[in-house]
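Encoded as structure tokens, the structure appears first; notes follow it.
Showing just some of the chains, left in place.
Here the chain labels run A and B in written order, and each chain numbers its own residues starting at 1.
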Amino acid sequence: MKLITAIIKPFKLEEVRTALTDLGLQGMTVTEVKGYGRQKGHTEIYRGAEYAVSFLPKIKVEVVVPSAQVEKALDAIQRAAKTGQIGDGKIFVSPIEHTVRIRTGEADDNAL
Amino acid sequence: MNFNGLKRIAASACTAAALYAGSALPSLAQDAAPTLDTGDTAWMLTSMCLVLMMSIPGLALFYGGMVRKKNVLSVLMATFATICLLTVLYVVVGYSMAFTEGGEYNSYIGGFSKVMLAGVGKESLTGTIPELVFMCFQMTFAIITPALIIGAIVDRMKFSALLIFMSVWMLVVYVPVCHWVWGGGFLANDGVLDFAGGTVVHINAGIAGLVACLVLGRRTGYGNESMAPFNLVLTLIGASLLWVGWFGFNAGSALGANTTAGVAMTTTQIATAMAALAWMFSEWLVHGKPSLLGVASGAIAGLVAITPACGFVDPKGALVIGAAAGVGCYIMSTGVKKALGYDDSLDVFGVHGVGGIIGAILTGVFAVEAYGGKAGLLEGNFAQVPIQVYGVLATVVWCAVATFVILMILKYTIGIRVSEAAEVEGLDVALHGESIQ
């Protein structure tokens, strides 16, 4: 199994979720994160005090998939999350050695 | 007799306008024993509620929304606890020292004849309202003034030191200055005009704030870390309630539901709106964006500046005073503060000090005889502006010196600043064991 971690623009979450479920992936975990990168942030000014906000709101989508489905998933995510604008985000793939479904104790692919 | 006369002075200081225009408060104008007017009393009961609402939740939220999340509750706590402590102190001794005959020292401070409200009976009147209502109304001024200082010392002052400072400051700074201007003291006799407290309340709090933030030093991380406001929604609620409540403060200072109250309400509304716009457009020009914090700050600046003038000037004067306050306070609270580098955290000096001084002086310029009974510079009375300046200076000097001494004594006894660890953790948890989720 692999863990696919995608950092995307917040308003793209719904599209990404649909793209993944269309592949038959039935679960994912998302986190509100802040991202720093090529996309520049903005400046806020409060009574003359300027604060550069260089971290922008992003959504991290984590989905663990059977190794076989990694390609399709990467594809789907990229297509769904892409706007072509700077700041679209990244996708990272890393290994998962073992998975357990807490409710049933099922393991690995059966746990997904 | 003396006693009644004194009360009348006390009242008349507040209602100079009414008196000179000579009729709005008939029972004061003539010497016959005053009788209770239910309409005046209704408005003063309401005004007391409005001014209390300015402090809690008004001021507490206005300040609370501007600090970082980890300190919000500590700001609300400082304000609320101050209100409670000073209420008791004012009843016990403050009112007496502010509004009774001080004997040979009367030019500077009142006496102790009304300690614990002795002799302030149910039926005793001040003008056309029960003296107890007058006392409650004055109390709300005495408790909000020290509370205003909190904006300068947020995020770093010890709670115990804060309570002691507030108590001593009210008795040593606020009460005397109040007596000088409204209690028959020397500034009243010298003809200083301060309809609702530009000098007594705002210059006083503003100067004390400046001294306090200098003695305390800057917040840890000031200039490096982001100290962006946690939630300006709270600040907006606070500013709005301050604005609404301020009609109790200004129109209430007419001590009755009379034409002077109408003038004060009108000039207050105009100056506030104008100042908010002035700050907003200045900012828009300079930084390219109009901000909520800016327009709200401008409104407060306008409320402050019109306070001494509201019963003396006409609508045109109010427009100018508002515009001047909006621009003046904007410059002081942004550019100048940055340049000088002091950490008047929430701009108590920049808004209340500066706004109060602008208002006090312009009152001498724009006073209109037909409205407040006093002519100003524009009507050819060249004497008034110098008198106003003199009133400002007297207050600034006394307030600065006394505030400095009080804080120094506290600093070298119990200490006035929390540990850096506490500052980093945040005062909500460190001082009060509470937090916002």
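By our rule, contacts are C-beta pairs under 8 Å (C-beta built on N, C-alpha and C of every residue); 3 or more make two chains touch, one makes a residue touch a chain.
For clarity, every value in this text was computed on a predicted model and none was experimentally measured.
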Displayed chains are single representatives; whole-complex counts: A x3, B x3
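The definition used in the following text is that only the chains that are shown with their structure count from here on.
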Between chain B and chain A, distance of the C-alpha-averaged centres to the nearest whole Å: 53
Chain A residues touching chain B - in the complex, by the definition given at the top: 44-49, 51
Complex contacts: residues of chain B adjacent to chain A: 66, 226-229, 287, 289, 291, 293-294, 297, 333-335, 337-338, 347
